[in-house]
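The excerpt is restricted to a subset of chains, each kept in its original location.
Residue numbering begins at 1 within each chain, and the chains themselves are lettered A and B in the order written.
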Amino acid sequence: MIIVLKPQATPAHASELIDRIAALGLRPLHMPGTERVVLGALGDERVLESLHLDSHPMVESVKPILAPYKLVGRDLHPADTIVSLGGVDFGGERIVVIAGPCAVESRDQLTRSAAAVAEHGGRVLRGGAFKPRTSPYSFQGLGAEGLAILREVAGELGIPTLTEVVDIADLELVDRFADGFQLGARNMQNFRMLKAVGQSRKPILLKRGPAARIDDLLLAAEYVLAEGNPNVILCERGIQSFDTATRNTLDLAAVPAIKARSHLPVVVDPSHGTGVRDYVAPMAKAAVACGADGLLIEVHHDPTAALSDGPQSLYPDQFGQLMRELEPIARATGRSL
Amino acid sequence: MIIVLKPQATPAHASELIDRIAALGLRPLHMPGTERVVLGALGDERVLESLHLDSHPMVESVKPILAPYKLVGRDLHPADTIVSLGGVDFGGERIVVIAGPCAVESRDQLTRSAAAVAEHGGRVLRGGAFKPRTSPYSFQGLGAEGLAILREVAGELGIPTLTEVVDIADLELVDRFADGFQLGARNMQNFRMLKAVGQSRKPILLKRGPAARIDDLLLAAEYVLAEGNPNVILCERGIQSFDTATRNTLDLAAVPAIKARSHLPVVVDPSHGTGVRDYVAPMAKAAVACGADGLLIEVHHDPTAALSDGPQSLYPDQFGQLMRELEPIARATGRSL
């Protein structure tokens, strides 16, 4: 850690800080420059946090050298992690497409939508039973009934399921019905929830929050791994920006940026990432081209009747066409669908 | 609601949509322009939501006319609402300063910090027992013990308390110890929590999320009011932006913008809003000048020892000086501290 002192700091201030660093068992460094005195501290930066150097009135800035996460980082774990969700591997050679409607609306709706997913090569079925909605007047999901439908329909097709948990109280219930927990963008920093799913061994698909830096996402994943659950799949789904042409701004450079920092698999959600049906296919292809390990795509058998996210849901035919177009791109990157 | 059709939409498409609007009991309008056909629908726009017109492949865009919230809006409730928290009124002539340390760290720490708050005119004591922290390696709060300390210290000083709830499971516990619930920025769209606190009658201080538009904040408050709890205080605490000179970008124009739309009281948190001790006082004064009903300020008896948010915590003397400087500004706006 590098500690830059304010111009008005005296040698006595520097000595005091050096002593505090040494007292923690770290090796202090003293670098008196022409305009600023700079201190260094070599060792575990998490230990240094207890000194709260950034609160000191004579400290101008504190610059960490190491990443604030350990378990999710590549430094100590250079090889890619493969996470298995109900028998489907994320992070290996095959790119996984998770697909399905935004929300489970009825037995009939899910049966039809899921049939399209399975027919065209989707390997995990998604569908929300609990829907976090911006307005209290919007459809909020079928709850437990929705979970049962999801389980049943997926069982008939023989594919695993992924569904969102919005509250810790539902965790046990969802655990009985789903093969993986999705943590939504609004829950990315629900730290209590992160700890709770960290005590499970089920795979967690963790979505990046709309205002989360990549380091924030990795620290959120660190919560899960620190509790003992190594099965985390990270998901880029668009960040908040000023442009209104898309619902969110899909930050695809997050894919190589995360891969450079972490060994965890990364999937991309072009449906929420754009909010516009016609842009889903181009961005799905782009995600595969830049190295994503999977995709999360909203498909509805009749988007004009969808109770949520209809404008960004693909028609079954569109999904089929996309899957056919993804194949050669996957091959071009040395992978398969 | 205004519905703009795509250029390729035929008269048959327009008729179909007009029929669907009329079938809901709303009055449809047909406006055939030179380049686009535009439809209108007069009546309750929430009813229209069930038509999912924005999912229709021939619809280019849908433009709502009315605000998506009703209970928090000024249209049906033009007069300012006054919310009482433990006998202290928010939204009236007096501006309320809520102050205290970021986290309750110990009996001694809170006693000293709270004494400074009360001495200089802070009228509500804040202090976190459960701390949502970006890193799992940071201090996470004292939990129940922290709540007990908060209650005891505030009781001795005779002032009410405000503290954050981070999980629904803690609600009953916090309810016993605190006079108001704070919902943090990361929980602004925890809709389950919003419904839960909506069933209480305790005042809720609802912080704007870092990626939340003003309408998102108002819709979050609508969740609480829709459950029957009218006691919501809104809080501007900075939004996510690209500038790194401050921790967040304090959006003070949100104060008049919220007041134009809603009857609820608005407070400002210049501590999180800037993240820099030296900017807290200027922004606190600015908040009062532009019409805020209150302030939320972090004060610690020894910020260099603070376990969280030390860099943005005021020293007791700084808080005292700020309170003295706020007075004439409050008076200049026709109010008092």
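Just so it is clear, a contact is a pair of C-beta atoms (placed from the backbone, for glycine too) under 8 Å apart; a residue touches a chain by one contact, two chains touch by 3 or more.
Source: prediction; values computed, not measured.
Peer 1: Enter the number of copies in the whole complex; the displayed portion holds 2.
Peer 2: Oligomeric count for the entire complex in this file: 4 copies.
Just so we're on the same page, only the chains that are shown with their structure count from here on.
Peer 1: Please compute the angle of the rotation superposing chain A on chain B (C-alpha atoms), rounded to a multiple of 5 degrees.
Peer 2: 180
Peer 1: Within the complex, which stretch of chain B touches chain A?
Peer 2: Listed in rising order, the residues are 46, 49, 52, 54-57, 68-69, 132-138, 140, 166-169, 186-187, 189-192, 209-211, 216, 219, 222-223, 226, 239-240, 303-307, 310-311, 313.
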